[in-house]
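Heads up, one of the protein chains got dropped from this complex, but the rest are sitting where they should.
Let's turn to subunit A:
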Amino acid sequence: MDRYDRQLRLWGKEGQSLLDNANICVVGDESPLLQEVWKNLVLSGVSKFTWMIENTMESSLQEKDLFSCDFITEISALHPSGIRVKRKALASLKGADNSFWFQFSLIIIINCSDSKLLELFNNSDSQYFPPIITTFATGLYGYLHTYLSEPHFIIESHPDNPIPELRLDQPWKELSIYLTKFQVDKMNEFEISELPYPVLLFHCVQMAARNNYKLTSPLLRNELRRWASDTNPTGLNDPNYIEAYRFAHLAFTNEKILIRLNEMIQYGFSMDHLDDPYNRKVIALLKALGEYINREDFPIYPIMGTIPDMSSSTKNYIELKQIYQNEGQKNTKSLQKLLDKEGEEVPFEMIKLFCANLKYLNVIKPTASKLTLLFSSDDDLLRDLLAIQYNLNDIANSGAINMKAASMNSYPTASFMGGVVGQEAIKLITHQYIPLDNIFTYDGLKNETKIFRI
């Protein structure tokens, strides 16, 4: 088994390889939070780091605050081939240009105490920055802010319960031929019990169509029950009938998906020149998708090409599955053809993933063009935390922070925030799962967290 087996089950080899090759810029002095973030990144497989520190001299921090006094050596041992850390003085950041920032997958600014530093990232000349996470923890409180200078697209958002796409109301030729082949009316109880539920639903949809009767999902349910009670009452307890009844709504194409995809496509067209290579590929895919959807008389998008397991005989299920799979592959290839015109090299694997996850395509839009906009938030807890972090007197203590809780041992809180930062870093680097957008606050006293957008 692989060392990373338990996380490969979450983000696969592709995700892991993005982590293996990531290069992260860590800004901040040694602190429990920095150490916890770093530990999580190394454990996930990241090994390349650039560390920006106030002064590159020896650490001024007392060992009492840290889990281990030489933590770089200790965490290096957590990676099978050790980690590489380039140390750089913070001062060298001034005047850094695009090419400098391009080498990083991510920038993480930890427990920063100088607001001037944040101004370096104010995006005045639409400069490119990789995603920037700023974070701070004190007592039982902490926050995290994700700052994007470009949109962040997610192809694999891994929904908990993905909804299959059957298209029984808009069947393509092969599907229609296959589903009509079953002469359900002439079948006996046993044969009917071996049919996958889309066959039953299609049968009812067709019967209604012959009577010029336009179905909706409640009507289809009625139709299905009526048909089964009339012709095959013993089948009412068969698992395939129960599934058909339960999933009747899946017979119809969900129009909302097309609306959503069209919004995405328009958004893609509005994003003219993006610097991030991943984004450029997604934009090209979106443009090709726009053409794909609009080339037919009725708009249709590439099908996912998978169906979930369902009650059925092996043979019927495998045949049906194959028909969806073939159509999925065909649609993917058509999209690939349209993509050729976009002049952007997109690997076939990515086109496949794009089609297979189209329904769940997601984007986090870039944030305001100034990192320092953080200070204009009217959230009480965030304002109080910023006041403590940057030693600001102009922000009054709002009472969001309990003084006793603020003075308590902060190590577990640093560890909690280190977990959130690590998780968000992984999501941003792998383009899998949906990152939080874009402020997260933690109140360990109330055991509450909050997400809002600046």
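Here is the rule we go by: contacts are C-beta pairs under 8 Å (C-beta built on N, C-alpha and C of every residue); 3 or more make two chains touch, one makes a residue touch a chain; residues count from 1.
Throughout what follows, contacts and distances are computed from a predicted model.
Enquirer: I want to check something: the complex is missing a chain, and I'd like its UniProt protein name from "NEDD8-activating enzyme E1 catalytic subunit", "YALI0E10747p", "Mitochondrial fission 1 protein" or "Replication factor C subunit 5".
Expert: This omitted chain is identified in its UniProt record as "NEDD8-activating enzyme E1 catalytic subunit".
Enquirer: Identify the residue among A:371, A:401, A:420 or A:454 that touches the chain left out of the display.
Expert: A:420
Enquirer: Among A:31, A:44 or A:111, which one is in touch with the chain left out?
Expert: Within the whole complex, the residue contacting the unshown chain is A:44.
Enquirer: In the complete assembly, which of A:127, A:157, A:206 or A:253 touches the absent chain?
Expert: That would be A:157, which touches the missing chain.
Enquirer: If you put the missing chain back, which residues of subunit A would it touch?
Expert: Its contact residues with the unshown chain are 1-10, 32, 36, 39-40, 43-45, 63-64, 67-69, 75, 77-78, 80, 140, 157-160, 194, 239, 309-314, 317-318, 402, 404-405, 408-409, 411-413, 415-416, 418-420, 422-424, 426, 433-437, 440, 444-449, 451.
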